[in-house]
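Every protein chain of the complex appears in place save one, which is left out.
Right, chain A next:
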């Protein structure tokens, strides 16, 4: 170790008397102990996770109970535990009800949970990657790109990848749109929140228009109507056989993102700082863009473009567990699942027997939330005197 000589001839005691004490490697910090470094948010995180886990189970039961045929929650519980082999007693319910719960509602509830979890996590990661609190797959036009990809496959009947064609095309559409929006919004190495959202909205509008043109020109009669309904975002019509793909994509996405939570944190510090903290920003962002597009594309192919889930949930979650992605991501996944299961319950019951597309409902909640967020952030920036 090199002891530093005084910089000039004069003996120097250090104006603050700082001397050698106080260095981070000299242990002046007392004994914070293992858990002390986590702060009060650590304990709250555990409570929030347990509460959300319980809420998810309850929501799922509610989601399977509600509908044109009401099934009492206790009976739903019995049917599900019986089907899972946890309950060996004789069934006391009719075959018809079992079919409704297991074959119609269970996959729908699961798709809702998976989609909500996926969109919330993608939104949280996207906000860190583009360093913009307003980022979200729907607002950035990524969902519209995915829709266009999927609709192209439907209208032209392309089936290059067999049953995966729809998802593959949606993935490609999502990735291309994300790259387009990002490169358009970024000038001189900087990207402002306003420009990013404007680029996203503009691209989204164009892509949606093209989607509608394709549908009208496609001349497939009734099918166009069905696809148009799908472009509003909905969870209906899902069967067990088609559930595995969104499930796998979301599991993969959440799993990979959890291992990259520290890197996402570094991006919050800014690109230069993240580099000096050991993150290869360009490479990391490229890989994450592919991953997020994959999850978004598959989810859009399965449930249509459902907006604002990726915007609302991460922000609400941060209010409770703070900004560290090691806590934000798992919490957002659970909260997103609960949120979309309830949104779908509302979509099925509010105007029963008519069903409202769930994407319409999330937009109804999300639009005002977006405005509130915009005003809050503007207020904060003004208060600080920083643009």
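In the analysis below, contacts are C-beta pairs under 8 Å (C-beta built on N, C-alpha and C of every residue); 3 or more make two chains touch, one makes a residue touch a chain; residues count from 1.
Assume contacts and distances are computed from a predicted model.
This complex has a chain not shown, and the name its UniProt record holds, of "ABC transporter ATP-binding protein", "PqqA peptide cyclase", "Alpha-D-ribose 1-methylphosphonate 5-phosphate C-P lyase" or "ABC transmembrane type-1 domain-containing protein", is "ABC transporter ATP-binding protein".
Checked against the hidden chain, the listed residues A:268, A:290, A:346 or A:373 yield one contact partner: A:268. Across A:131, A:212 or A:287, the residue that sits in touch with the chain not pictured is A:131. For chain A, the residues touching the absent chain in the complete assembly are 1-5, 7-12, 14-16, 18-34, 36-41, 127-128, 131, 133, 259, 262-263, 265-266, 268-273, 275-280, 318-319, 322-324, 380, 386.
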